[in-house]
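Presented below is the structure to which this report refers.
Note that one protein chain is taken out, while the other chains of the complex remain in position.
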Amino acid sequence: MSERQMTCILCPNGCEIDVRWTGTPTDDTIRVEGNLCPRGVGYALEELTHPKRTLTTSVLVRDGVEPQASVKTAKPIPCESIETARREVATATLDAPVTIGQTVVDDVAGTGVAVVVTRAVPRRAAERSAG
Amino acid sequence: MDETYDVAVIGAGVVGAAIARALSRYRGSFVVVEKGHDVGTAASGRNSGVIHAGINCLPDTLRARFCMEGRALLQEWCEELNVPYSICGKLVVARVPEEMAGLEKLVANGISNGVPDLRIVSPSEAAALQPGIECFAALHVPTSGIVSPYALTIAMAEDAAVNGVQFLLGAEVTGIQVHEDAFAVATSRGTIRARQLVNSAGIHAGRVARMLDPDAPEVYPCTGEYLILDRQVGERMKMSVYPAPRVANAGLGVHITPTTEGNILLGPSSEYTDDPETVCCTRDVTDRLIDDARVLWPDLPEHLVIGAYAGVRSKLAAPGVGGFSDFTFHTTPGVRRAVHLLGIESPGLTAAPGLARYVLDEFVLPQASYDPKPTEDLRLRRWPDRFDELPEAEKVRRVEADPDHGDIVCRCEGVTKREILHAVDNPLGVRTLSGIKFRSRASMGRCSGGYCLPRIVEILQEERGWSPDDFVLRGPASPAFAGYLLVERHV
Partner (left out) sequence: MSEPKRHTDVAVIGGGPAGLAAAAAAANAGAEVVLVDRNPRLGGILNQCIHDGFGLHAFGEVLTGPEFGERYVARATEAGVDLRVSTMVAELSADRELVCTSPGSRTRLAASSVILAMGCRERTRGMLRIPGTRPSGVYTAGTAQWLTNMANVRVGRRVLILGSGDIGLIMARRLTWEGAEVVGVVELLPYPSGLPRNISQCLDDYGIPLYLSHSVTCIHGVDRLERVTVSRFDDDRRPIPGTEFDVACDTLLLSVGLIPENELSRRAGVLLDPTTSGAQVDDRYMTNVDGIFSCGNVLHIHDLADWAAEEGARAGVRAAEYAAGGARREALDLVPIEVGPGIRYVLPQATARSAKRLLVSFRVVEPADHRTAEVVAGGRDLASLSLRHAHPATMVQIEVDCGDGLDAERLEVRLR
């Protein structure tokens, strides 16, 4: 029997769950305790087999009221792709105006997941008059 | 820097700034050489801000003389320059009968020095003057006061600057050579030539003096730590409160001093240090400041401490030697035209205008003839009224006249965008965050700049084109940031 303790991160409850399994972890072979809801089981399975995270970062914006827009992967992506995804996103620059939900990268790091804007950045006003 | 100045002043603390202001009233070429990147960055910006009455000065000393001459002139200059000050008075508190002798000694000093209206008061009278203080008896000193030490130093220096005195900041003096007609002062920013020298370099004055005279006295740095309390408690302290001196000691204990902005200061402590550049606050001392202050003020709200700082005094008495040393004007036979001000510790701030007057009258003016400038040629650079302290109707008027007064940048101190811009556009060319802080008050409040620093960054990027690398705390060696986070890639 294999054992692992982990923190389910699906919601802020952060349940400390005990996961036990025999052989390959699957729906049938794992037993989860300490979860407040059934999603913990699915989470445990995924954490054991294909852990995923949402990447949240920022990109440069030209001519915006702020210099950056915040962005995220539209869905969690595999942990091992996070750094590649981050580097790919870091090279992007957007032109204001930038809207929430706007796509920055269609398919980041070959994950099939898009990176989208999470904070709108309006265009800055025309040149201020002197003085 | 090809010209030869008439006078070079070394050190732009409160004394150097006062000398510069006094010089600026004369026709001549004057320069102040300062190692820091602003004026008043050492002891002058890190003290209690007290206008001493003269009770703590031994009679017939230079300290006493310049305390009394200085305090009168100081108040005149503060009025001219609009520098905040208040003659709020002081209570020196005896907690037990044994301390009465110490109070009586202060009274005797005071009477000799010409301090008026000194009175020993009962506990109930003391409580009426200053609620919340516990005592056996107290000495009421009505002529003692407070002044904003950094406002004073900056205001005098900027006033001197707009009247033609040059300020060379970020220039540490590394050597001085004597030539026939002038001194060659080597600095980290090149060499300055000047016919006369005034050394008001504070803790470095001994070292500078010894560049000309190996027999000049040593100056020993002595740290004093302070705690600052939130302005919220300022209403509770109407005047300074000091403990009575223990008869054997030369100085006073932990003081409770209100500031002109409504904060309360606890301190200073007193420890000699080997390394005055690394001015530090320590846990032991700041704990002791609270414990000692609580003896006088049992309800001291410790949870309202918002900051701590430390300054360094210039002492002529070596560690362990103790005793009294007077202000010293050191000159060297054979080296005319240079005077070194050594050991200017308390009441140095109070004395500064008096010291400046004396230095000019005794050392500078007799050496060469400088014509006073006619009044109409003089400009007056006044310390600006603080927007936050104006009456509401005046605030409304100013906002209507200048939209940038409607934009409050420092929420804790009520500093407006206009005040920030005025601070950064100063005549000394100081472009540091510390320079903005001391001129505008921004970041001196309870959140220590947590809210206003981001706003200041935005404003200076937007209005003055600064980039992250332009933001420094006190000078080029203290950058605030490490550049841009993201930089556009050009493929």
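Letters are used for the chains, namely A and B, taken in the order the chains are written, and counting of residues starts over at 1 for each.
In the analysis below, contacts are C-beta pairs under 8 Å (C-beta built on N, C-alpha and C of every residue); 3 or more make two chains touch, one makes a residue touch a chain.
Keep in mind the model is a prediction, meaning the values are calculated, not measured.
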| item | value |
| --- | --- |
| Chains shown that the absent chain touches, full complex | A, B |
| Which residue of B:Glu172, B:Asp213, B:Asp292 or B:Asp404 touches the chain not shown here | B:Asp404 |
| Which of B:Ile120, B:Ala308 or B:Val335 contacts the chain that the document leaves out | B:Ala308 |
| Omitted-chain contact residue, chosen from A:Arg4, A:Arg20, A:Arg86 or A:Arg123 | A:Arg86 |
| Among A:Arg4, A:Arg20, A:Arg53 or A:Arg123, the residue in touch with the chain that has been omitted | A:Arg53 |
| Interface with the undisplayed chain - residues on chain B | 227-228, 232, 277-283, 286, 305-309, 392, 395-396, 399-400, 403-404, 406-408, 411-412, 414, 417, 433, 446-451, 453-454, 457-458, 461, 468, 472-475, 477-486 |
| Positions on chain A where the hidden chain makes contact | 6-9, 11-12, 14, 16, 34, 36, 53-54, 56-58, 60, 65-68, 70, 72, 79, 86, 100, 118-120 |
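Methods note: only the chains that are shown with their structure count from here on.
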| item | value |
| --- | --- |
| Averaged-CA centre spacing for the pair chain B and chain A, given as whole angstrom | 53 |
| Residues of chain A defined as touching chain B within the complex | 58-60, 62, 67-68, 90-91, 93 |
| Interfacial residue positions of chain B with respect to chain A in the complex | 485-489 |
